[in-house]
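The complex appears here minus one protein chain, its other protein chains still in place.
Every chain is named by a letter (A and B) in the order it is written, and numbering of its residues begins at 1.
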């Protein structure tokens, strides 16, 4: 197994840092999967054993790295899966925004390490400084790889573009303080509603005129709560109740410069949030619905 | 109201208890919180701050509400955002309705229903029989910076007011040490000073520190001491549109054993 990669452009370095720091806020540990054409960051739910990933991020290596060499265990297993403490990776990369060059490689220094060699400019002279971080990693054996495959999800009932993530996050964060759960409701007319309901208050924030990417209606509401929405045709609306904290955490991805973010809902079951960037980075978050 | 931002920061300044008594009068809105029987704080928003203001004059509109929920709702678009605000309340038992719309985004709005409870009576700390023994008007930011620099661990604050120099002297007692702040009435931070006879009053520093958030958003503070030792602090918040909002704190003195 061998891995070596070099990054020299400021843009990708900044983006890589932002992605990693977003991931580190979402989870304590993550899987770094290196494959010949892409690198992946995969997060499973913290508390559970084998479960489909909650967060799936893929980056094409060619847009980030100048040099990229990988040798897997054998010809059939070209990938390398590494378990890593997300915070360790993100904290080591904080200085990357001003760096000249980043070299990443797999090393064995008493234990398996992902070694980052960062060349930093000096603020006081023309010289540069060499910073080396040896981050301990766990090499994931082949038999466990299947746990980290891209989750297969049912076909969403609706896919709608989200409003500015920052704006959405402020609202969700206020709601999060009042209630642990939030209901996300999307309609084929381009409306997105966030609702919370507690003993103390009912709050609903409505966004309208959002672009609907796909709608697979009509939605069957026969087993729904009796709450009637007279204003709109219910068969053209679907909803899902999710953990407000998880939703808010995904929204912190707003620091990654992105093209668009799509929210897909499988009625009452699942919310899939997908952020895409110009460099073809795809960050997906799967939040399962809470059903009573 | 075009922007609920200032209103929210004023309400936050008295947010040291879970619940507040919300009272709508002809003159304006008033929210009151109490800390034990020692401190009573109110935020007062005169009716002229609202573009439209209607309140029934035949009954008292008064109810209890979670102040935390109220501030979260007012802030739903973030504290940086100016949002227009409408508030409705029908009758006892019905919720307080808020409708908010941010000024910079047109495609979004929020409505909130905040549940209300019947209000218990508010403490009447004012005693009509006592007279005011001293009145002091100070610049709020300067007074705040004095309080910020005071040692937090001190329990007691002693305020000495006197017609003689240095007029105002504030003493705090720490573990082993004692600190003293002298402020003559000629100081720029003192805008007016009235005191006929010297008085010494003691309060819990914790109680005085409750006013710090309100000081941070205010421009001016009036301190009134009555002969029974009750301290009334009135703070004025001046908005960009020349309108004013106020907060008031009654603080009960520590009595000598």
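Here, contacts are C-beta pairs under 8 Å (C-beta built on N, C-alpha and C of every residue); 3 or more make two chains touch, one makes a residue touch a chain.
Heads up, the rule we're going with is that contacts and distances are computed from a predicted model.
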item: Name of the absent chain as recorded in UniProt (options "Coupling of ubiquitin conjugation to ER degradation protein 1", "Small ribosomal subunit protein uS7 domain-containing protein", "Molecular chaperone MKKS" or "Cell cycle checkpoint control protein RAD9A"); value: "Cell cycle checkpoint control protein RAD9A"
item: Residue of B:130, B:179, B:200 or B:219 touching the missing chain in the full complex; value: B:179
item: Among B:142, B:199, B:216 or B:254, residue touching the chain not depicted; value: B:142
item: Of A:1, A:101 or A:138, the residue in touch with the unshown chain; value: A:138
item: Contacts of chain B with the absent chain, listed as residue ranges; value: 142, 145-146, 148-149, 151, 166, 174-184, 186-189
item: Chain A residues that touch the omitted chain in the full complex; value: 4, 88, 91-92, 94-95, 105, 107, 109-111, 113, 115, 120, 122-125, 127-136, 138
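In the analysis below, only the chains that are shown with their structure count from here on.
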item: Residues of chain A touching chain B in the complex; value: 163, 167, 170-171, 174-175, 177-178, 199-210
item: Chain B - residues contacting chain A, complex; value: 66, 68-69, 72-73, 75-78, 81, 95, 105, 107-115
